[in-house]
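In this view, the complex is presented without one of its protein chains, the others remaining in place.
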C-alpha cells in the first residue's frame, strides 16, 4: 500500500533532485531543445513543495491532485501537461480505490501516452516510464534499470518534442525529460527503501 | 593668377589624399564624432573627380561650381555644406572677376564661417582655414604652418559639431575636419609648387 | 547576458504588467493570470472569440495583435514555454460571447498539449472551442513519425485572416474551415545570425561564429538545416526563396502575400534591404506580392535574423482579410 506520506516523501525527494540538477537539465535541453527543462521542472516542483507544505493531513488522492494541479498550472511547456497528467491519473486511480503502486503508475503511464501520443523509442520521458513501470509490475525496479533506461535515449532519433526537429543530430544526446523521469524514479526507490 | 587647370590639379590631389586617408579620417571621427568623415569626404571627392573628368575645357568658375555642387549633393553631414559652401563662394568670387588665390580663399573662409557659425578655437576645420588663409594673404603658407594648425585642434574643447557633446573628453583628439582641411591645403601647396 | 531586466524569474509578469499598463486602451489583464484580453469589449459582442498565445519572447506576438479585427485575447507563457491550461482557459472564458472560441496554436508538443487541456476545461463549462495548429516552418520535414513542422511567423497572418473573418461575423465552424483552408498555404523559413538568450538560462541557445549564419532555425533557438559563412543579402534571399519554392512552386499567375519578419535584434535597415533583394528575385519570376509587410512581428527575444513567409492567396477573400482594418498595438 502506497501512502500519502510515502507520496509526500517521494515528491519532496524528487523536488530536491530537480533543484539540485536544474542547470544540468536545462543544459541537456539546450542542444536538442530550447534549454528550459530544468527551469520548467524547478518552477513546478517549487510550487508542488509549497502546496504540499500546506497540506499536512491530506490523503493520497489529495496529494496526487495537489501535485498534478501545481504542475499543470506552473510548468507549461511539454513537461507540464505530461507530468501533470501522470499525477492527475494517479489521483483518479487512487480515488477509485487503488493504493497499489504498480496500478497507480500504470495509470500515470497511460495518461502520458494518451496526452503526448508518443511511444517508447521516440526519445522522450516514455523511454524511462515504459521500462520502469514494467519493472515495478514485476517488482524488480532498481537503480541500474533506471540508469539503463535513461541512457537508452542517447543513441535515439527523436520522434516527438522539440528534439524531433533535429533528425540525426539528436543522436548522442540524452533526452532531458528522460533524465528528469530518472530522478523521479530514483526518488521513488529511495522512498521505498526508507519504508 | 589661379587657373582652372591649377584648380583641377589641386582637387585631383586633394581627392587622392582623401582616398588614401579615408579610413584614417573616419577613425579620427570615431572617438569624437560618428565615424564617417572619411566616408563622407571620399564619397564627395569621388563625385568631384568624376564630374571634373567630364569638363576638360571648363573655366575656373565652372570648376569651382562643379566641385561645389558635387560636394553639396553627395557629402551630406556637416562637412558637405561647409566644403560645398567654400567652393560655391569661390565660384561666386571668380565669376565676379577674381582669379587671385588669397581673395578666393578669403571668400571661401567667409562662407564657411557664415554657414556653420563657428570660429577659430571651436575645434573645427576653421582652426585650419583661419591661419592658412591668413598665411596665404601674407604669402607664407608652408607645410609646417598647416601641420601646426591641424595639431592645434588636439588640446581644444569643441564648441561646434558632434565633438561638442563631449566636453572635456574631446581633449587629446585631432578634429577630423581640420585634418581633411590640412590635406586640402597640402594639396594646394603641392599644386603651387608644380606651377 | 546583458539585458534590461530585473530578476530573470520575474521577466514575464513584469513584461505583461508593463504592456497592459502602457496600453490600457488595447489590453486588460485577466486578474491573477498572464492572459490579456481586448479592452474594447463592445467590439467582441456577438462574435466568436479568437485566442492565441504561447511562450513569451516573441513580442509583439501575441498580445500586440489583440484588438478589433484580430485577436480577442493572448496568453503569455514563461519564456519559450507554452502557457498552462488554466491560463488559456481563463482567456477563453474572458472572451466567450456564447458564439464559441477559436484557438490558434503553434505546433510544439507543449503548446498543443496545454491548449488541448484548456479546451477540455472549456468544454466542461459548455464553451464550444475549436482550434488550428499552425505549422508553417518548412525548414522542418513534415512526417507522420515526427512532431511535424513548427509554427512560426506565418501564425501572425493566420491571426490576421481569422480576426478579420471573426469581426465580420464568421461562425466557429466557418473560422475552422477558413483556418484549415489557409494553413497549407503558409510557408516560412528563417536565417539566423545569432541566437536568443533566455533570461533564466543566461546564455545563447546556440553559438554562431562571427562570420557564420544558420538557415532554418526556429523561434526558440531550435537548430536549422545548414550552417555556413555569412553571405550578401541577395544570396540569403536566393537560398530562402528556393527553399520555399520547392514546396510552393511560385507562379506568376498566382497571388501571394509576403511577410519579412525580423527576429528581434535585426534592424529594419537590414529587413528593408532583404526586402529589396526579395522583390527583385520575385520580379524575375514575374511576381509582385499582392500584400507585403516588413518588421518585427514574431521575434525570438534578441535573436538576429530574418524569416520569410510566403502565403499563397488561393482565395481572393484572403487578401481582403489581410487588408481589413484592425485596432492593435503591433499589426
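By letter and in written order, the chains are A, B and C; residue numbering begins at 1 in each of them.
Rule of thumb we're sticking to: contacts are C-beta pairs under 8 Å (C-beta built on N, C-alpha and C of every residue); 3 or more make two chains touch, one makes a residue touch a chain.
Here the structure is a predicted model, which is why all the values come from computation and not from measurement.
Of the chains on view, those touched by the hidden chain across the whole complex are B, C. Of the listed positions B:28, B:63 or B:78, the one in contact with the omitted chain in the full complex is B:78. Annotation: of C:88, C:101 or C:193, C:193 touches the absent chain (contact as defined above).
From the options C:128, C:277 or C:315, the residue with contact to the unseen chain in the full assembly is C:277. The chain not displayed touches chain C at residues 2-7, 11, 14-19, 21-23, 56-57, 59-60, 64, 79, 191, 193-194, 210-211, 213, 230, 232-234, 236, 260, 264-279, 292-296, 299, 301-302, 304, 306, 330. Although one chain is not displayed, chain B still touches it through residues 26, 30, 33-36, 39-40, 43, 72-82, 85, 115-116, 158-162, 164-167, 169.
By definition in this document, only the chains that are shown with their structure count from here on.
Taken as a contact graph, with one node per protein chain and an edge wherever two chains touch, the assembly fits none of the named shapes, being neither a line, a ring, a star nor a complete graph. Here the CA centre of chain A is 75 Å from the CA centre of chain B. Centres computed as Cα averages put chain A at a distance of 31 Å from chain C.
Each chain gets one centre point, the mean of its Cα atoms, and the points for chain B and chain C are 53 Å apart.
The multi-chain contact residues of chain C, meaning those touching 2 or more other chains, do not exist; every residue touches at most one other chain. Those residues of chain A in touch with two or more other chains do not exist in this structure.
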